[in-house]
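Structure incoming, see below.
Of the protein chains in this complex, one is absent; all others appear in place.
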Amino acid sequence: MMRRPIRRGGFRGRDMGGDRMGGRDRFENERPREEHDEHSEQPASDGGEAAELHEHAHRSIVIPGEYIDDKKGRKLGDDVYEEGEKVFAKVMGIPVANENEIKIIPMSGVYIPNISDNVIGVITEVGISGWTVDINSPYIAFMPVADGVDEFVDTNRTDISRFFDVGDALSCKISKVTKNKTTRVSMRAMGARKLLGGSLMKVKPVKIPRIIGKGGSMINMIKQRTGCVIYVGKNGVIWLRGDNKAEAIEAILTIERESHTSGLTDKISRMLEGLPGAVQPAAPTAQATAPVEAVPEPVVQDEEAEGEEHVERPKPGWEPENFPQR
Amino acid sequence: MGKTNDNLIVDGKRLDGRAFYEMRPITMRINAVENADGSAQVAFGNTEAIVAVYGPRKLFPRFLQENDRGIMRYRYNMAPFSCTDRIRPGNSRRGIEISKTSRLAFEPAAFLDDFPTTVVDVFTEILQADGSTRVTGINAASMAMAVAGVPMRDLVAACSVGKIQGQLIVDLNGIEDNNSEADVAVAMMPTKDRLTLLQMDGVLTKDELFTLLDKARENCMRIYDMQKAAIKNSFKQNPDAEAAVEADKGEMQ
Partner (left out) sequence: MKTYAYDLLINDKRIDGRAMEEYRKIGIKRGIIHNAEGSAVCTIGSTKIIAGVKMETGTPFADTPDEGNLVVNAEFTPMSSPDFEAGPPGEDATELARIVDRGIRESETVDFKKLCIKPGEKVWMMNVDLHIINHDGNLIDCAFLAAMSALADTKIPKLQDEKTIMRGVYESKLELRHNPAEVTVCKVAEKFVLDPDKEEEEALEAKLTIAVREDDTICALQKQGSKDVSMDDIKHMVEIAIAKTKELRKLLK
């Protein structure tokens, strides 16, 4: 959970509407329908984890300090520790011990950045040579200018807020994490983009695999049924845009709440029946990964969109402060 | 509940009817504070503590941050209405000391190295005080930390032991606490059999102390079993989930 980003003078009252943005959110109408096939940024391992959660859910939850297994030369995941030959849980979760590794699928916990994670962040500060990005973690991230913008920028002359400004939401990738968790993000990644319009929501990061589903099955169903564009960040932040946003949000919150119950896929499917604007699935066997659209350049579009709203999970502490006013 | 000249032991039993080595009825539950990352509420008889854990989270001001590890902050606070006489809100010296030793009860258990520059905040509120408040708080904090996902070597379980009128007892209530010849607070990592908190006031012989430590250890293990059950049971909401999960697997692939 994160504290509200510290307010610095002038940000709150900043007028992002009218003058700079010139009008309503054009992009909502202008993006072609194919956009719905855009693959939300999901790490390759996600679906797998969700499946594992289910395979092993019949095993009891373990609590910190509980013995899982003897090491027997296997690889250890992050949430377990060893004492001699014995391996124990560090956090509450479902233990997994197969031929290759011993690990825990955690049931709670804050998001700790890992290199290559695809996350959704919000700009909290515009510096001279880069931006500070809130990634819903105890660790704040930095994006240097060169990783945000494709063109050459003379930072002595340019105010880089013309590319990204406070309150902008981005889909980006963790590019570096040091030993004491100093973190960098970058737009130089497939699917990285500034997220215009739409709304943001937060869920517990440990629920993201379940929300995505194996091979994206769950999130793709939600996207198809609601016709929404949805980007899912590994850091527990989700961005949605579309007419049936409210239904998509409700479905996601349901998954978060009931992630361990059975028949969840059916339940969500029923919840989202018959919505106007549903997109037909690509093939009868709605299979694994939807094609990733090669998004042209990881660079900011022109500053014409505005009217961004955001929704917060009804949990305190995080508000992307300066979404442009309508 | 203060000092009394009355007999604390009547007919071989304590005033509340308990045997000497009997703990009070204990209730435990998690998710008592919705906004928290993890929370728990624990009662030993009429002593009740509620704990919320936030973190790991960003720590300000920056000079408090440790580069190579996270820190823990533990705040023990008694609600004004928790005791027979009203407690004025604000810090008390007793509260400050208890906050410190309680924090140290967790430091060996938490993997703070995993979270440099951050803080784990533990807020313990004593809603009702009837003896042994600090150990009740520690028991709740331990569960709250597990629920929050703070990595730990083990839970921490705590209990009080002591001596009244020459008789060794466990789990002192308010009147016993105020009139004891000795009262000892103990916290440990139960599965590791390691002690993390030990405080005593009063007078004890070496043998008495060693006996009490054994009793404390026994009771901490019992408390640990309850903590474990309370956490695990709250996830068993859907008894059909286990069987049905196998069926659901089919849809995933």
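Read from first to last, the chains carry the letters A and B; within each, the first residue is number 1.
Here is the rule we use: a residue touches a chain if its C-beta (ideal position, glycine included) is under 8 Å from a C-beta of that chain, and two chains touch if they have at least 3 such contacts.
Because the structure is a prediction, the values reported are computed rather than measured.
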item: For chain B, the residues touching the chain missing from this view; value: 1, 32-36, 39, 46, 50-52, 54, 57, 75, 77, 79-86, 89-90, 121, 123, 125, 127-130
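The rule is short, and it goes like this: only the chains that are shown with their structure count from here on.
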item: Residue numbers on chain A that touch chain B, as the complex places them; value: 1-3, 6, 50-51, 54-55, 57-58, 60-61, 63-67, 79, 81, 88, 90-92, 106-110, 112, 138-140, 179-181, 206, 213-215, 217, 260-265, 315-316
item: List of chain B residues in touch with chain A within their complex; value: 35, 37-38, 54-58, 60, 67-68, 109, 111, 114-118, 146-155, 189-192, 227-228, 231-232, 235, 237-238, 240-249, 251-253
